[in-house]
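After the structure tokens below, expect a handful of questions from me.
One protein chain omitted, others in place.
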Amino acid sequence: MTGRPTTGEPVLEVRNLVTEFPLRTGPFRAVDGVSFELHAGRTLCVVGESGSGKSVTARSILQIVDQPGRLVEGEILLHRHRTAKGAGADDTVDLARLNPRSSAIRAIRGRDVAMIFQEPMSSLSPVHTIGDQIGESIRLHGATSRRDARRRTIDLLRQVEIPDPESAIDRYTFEYSGGMRQRAMIAMALACNPSILIADEPTTALDVTTQAEILDLIRRLQQSHGMAVMFITHDMGVVAEIADEIVVMRHGKLVERGDVFAIFERPEHAYTRMLIDAVKALDRPSRRRLAMRAAKPPGAAVLDIDGLEKVFHLSSGWFGRKRSTLKAVSDLDLRLRAGENLGVVGESGSGKTTLGRCILRVLEPSGGTIRYETRSGEAVDLTALDRAALTRIRREIRMVFQDPFASLNPRMTVQQVIGEPLLVAGLLSGRDLARRVGELLEMVGLPAASMERYPHAFSGGQRQRIGIARAIALDPKVIVADEPTSALDVSIRTQVLDLLLDLQERLDLSFVFISHDIGVIRYFCDRIAVMYKGGIVETGETETVCAAPDHAYTRSLLSAVPHPDPRVRGEKKRHRYVEQA
Amino acid sequence: MATVVDPRAHAHTEVASQWRLMWWSFRRHRLAMIGLTIVILLYLIALFAEFFAPFDPQAARARDVYHPPQRIHFVDTAEDGSWRLNPWVQDYKLERDKFTLQQTYVPLEGERIRLDFLGSGEPYTLWGLFALETRLLVPEEQGRRFYLFGADRLGRDMLSRTLHGTRISMSIGLVGVLVSLLLGLTLGGISGYYGGTVDMVIQRIIEFVLSLPTIPIWLGLAAALPADWTALQRYFAITLILSLIGWTELARVVRGRFLALRTEDFVTAATLDGCSEKRLIFRHMLPSMASHIIASVTLAIPLMILAETSLSFLGLGLQQPIISWGVLLKEAQNIRSIAQAPWLFIPGVFVVVAVLALNFLGDGLRDAADPYAQSGR
Partner (left out) sequence: MLAAFILKRLLWAIPFLFAVSIVAFALIQAPPGDYLTTFAATLAASGDVVDSERLDALRTRYGLDQPFLVQYWKWISGVLQGDFGISFEWQQPVSGLIWERMGLSVCLAVSTLLFTWALAFPIGIYSAVRKYSIGDYIVSTLGFIGLATPNFLLALVLMYIGVVHFGTDVGGLFSDRYQAAPWSWGKFVDLLTHIWVPVVILGTSATASLIRIMRANLLDELNKPYVTTARAKGLSEFRLLVKYPVRLALNPFISTIGWAFPQLISGAVITAFVLSLPTAGPLLLQALLAQDMYLAGAFILLLCCLTVVGMLVSDILLALVDPRVRYR
């Protein structure tokens, strides 16, 4: 399925769009002179990193920008006569001219142009049934009876492949899973057969396998309905998977615009090139790492996990009488060798974060042993350590967190944050401590002078570096990194990963690297362990597993990962993993 | 994604601590700034009540019963048309209507009581330590009286009484809240930090206390105080009663913050850094809650003030000779007396202003309490 040819005239033209937010410091242009076109049956991807204004652009089209944002300039021409359903409609409307509260634009919202959003949980009302919310759209734009609307709703739910639509229609949002919610959202958008569908990061909050299903669904519906789709995303892989045309945005401005192949193969703008390179880099092993391993192959096991189990007791009722248990990790074996990077991959709820936290005893394991060889060469069972011994071991095994904002205390200066482990351990204080913090900052690529500042003065990537500096402050042996790159923009991910490799070489570290992102793992990890529902289904050399997965779940996971090359789209056969009873 | 962050960050905020950031965001809250000013003023009055009051609040003068308030003038004009800056008030005389025997105060034309700023008046001992006699505003002529807020049924100066009442009313709020805070911080902290069974038991206790109807319980407890207690004993007992009920809200706030913080990554990070439990709580968790606690405390003070006022008004709270706004308003209970002397309401105005100011201040503090909410994610 290579790019479809452009079919004639555009159905929607955006010309020189400007949207401003009045701030205390003066108006801030979130969207600054953006132009593009949407064609029936084709997909336009608007891509950009956080803060690029891509979401505001999408909302500007329907004039539903959050307060106090305001459309200031530009034209948004909707050519209704060119759409499938537009017969008889008064040709061209400039949406930018319409009052955002007018009935004219309300008649277009949902009927001609429909929209789906990123967070399906919060984007649906929690106190109305799914059927109520979809039926509302139907009845709003076509005067149908309640019963007809219900029939149509069930039909829509069936179209988006929600099982048992007759009973699903009366359920509430919180009774749906994440993927089902997004399907319901799509059903709602389809209610009036819109000619244009705007999807604002619809798969960002979902797991890869769910994402692949939703992308398939959107593509199928687009073909059957002949819709123009505007797809907003930050993920170049997704772009390569579905786009016909691409608009690249940065700081509210349009950077580059063109056909998907042109952009991926001959990007003109340096920023576009950087975005594509960053995502392509992550699709193969890091050369640096391979060279490092060739020079110094991994040694004996430092961490040997055997039969690890973690059970959560969920209590409910007034005095916590009713107890239910949840096995987050069960019967898990894993081995980390000295000087290697072990990737733990899994989707949300697979227990990978619990595993990381059990190793450091942030969570108390319910069973099993974790054998660890200390720096002095003695072997200890981490699950059996007393408090004092644990504190000692925690100097050798350190952790890097996912969220660079939540993991640094905003009320402490960088010096205090990084210096805390050194100070608490009684190793350094006063001027020596400051000097050491300076060294550590420089090791992670930040100026030593920035230690006076507070975390809020740093960007996400810089904060993650601070977190890494804190982790290496005590000269550890093992670092457990829990999704250290997933909160970062793609362009910064490789930089952080390279920093970790650099530190590995200098400090002789081993990593347990937890991630949901196969690309990142492939770049960074020597071996990979695939987690599914609290257990490990497959382990092996990263390249071996990625090339020839053994387990059906791994196959389905790998087949779902979008490939950042539009030429290979659709070549992979999609596997859906269905668990055997 | 939909949030808009102004990329033009301010360089000087980079090294700003949480308190500095809070102050910057608080400063923008105009009502809160007004509130802050008034609250500071009220506490200054409370501290130096003797200095601000022109007379001894207990000094009665039978011939000035229900003396109406006098307006203060600042420019003193002489007969010859010359003038000078000197505060004065019109002198009044008590007249009795021959037929109805009704008493009225009539202005004595030309008779002025001249006043002195920072003059020496009746001697007093500030805080029981310093013997002083300088007061803010006193009559030039020793022994004369003036009544800016009028006089009560015993001819006592309402201005002096109200200012002295400020001391008790404002302090009972503060002390009461501090006691509540102690209870709330301990119980809420234990509940939130340790969780589990302890948390559950404390939660049930809090729910139980919350479901008790406040006012009848106050009344019951206050009525239970032995009548022969001294004024000071009574003061502390009333404070304790008020805080016994007020602590639940604070405990809830503290618990909520602890629960939220316990799962924060930076707290986990501090645990992994090897911090002891003490250091974890006092170095890493408490500073993050301090601002929220201060805001809740500020919002709890006005409730205490209102409660004290109500209790004292009913005669169950503080009693003469202690002066609080509630005790003063008790004088206004009788419809006959307020019809005759509406200025007895003035302490009520103080109550309203104090409560308003504290509410504004608390609201501003609450809004500023988390300076990191907008920046970042």
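Just so it is clear, A and B label the chains in written order, and each chain counts residues from 1 on its own.
The working rule: contacts are C-beta pairs under 8 Å (C-beta built on N, C-alpha and C of every residue); 3 or more make two chains touch, one makes a residue touch a chain.
The model shown is predicted, which means the values in this text are computed figures rather than measured ones.
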Hidden-chain contact residue, picked from the options A:101, A:147 or A:431: A:101
Interface with the undisplayed chain - residues on chain B: 2, 208, 210-217, 219-221, 223-226, 302, 306, 309-310, 313-314, 316, 329, 332-333, 335, 338-339, 342, 345, 348, 351-353, 355-356, 359-360
Residue numbers in chain A that touch the chain omitted from display: 59, 62, 64, 66, 101, 103, 106-111, 114-115, 117, 119, 122-128, 136-137, 140-141, 172, 174-175, 185, 188, 316, 318
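Throughout what follows, only the chains that are shown with their structure count from here on.
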Residue numbers on chain A that touch chain B, as the complex places them: 21, 23, 25, 28, 30, 50-51, 54-56, 59, 66, 69, 118, 200-201, 251, 318-320, 360, 362, 391, 394-395, 398-399, 401-403, 405-411, 413, 420-421, 424-425, 452-454, 456-457, 467, 470
Touch list for chain B against partner chain A, complex: 1-2, 4-9, 13-18, 21, 197, 200, 204, 264-266, 268-276, 279, 284, 287-288, 372, 375-377
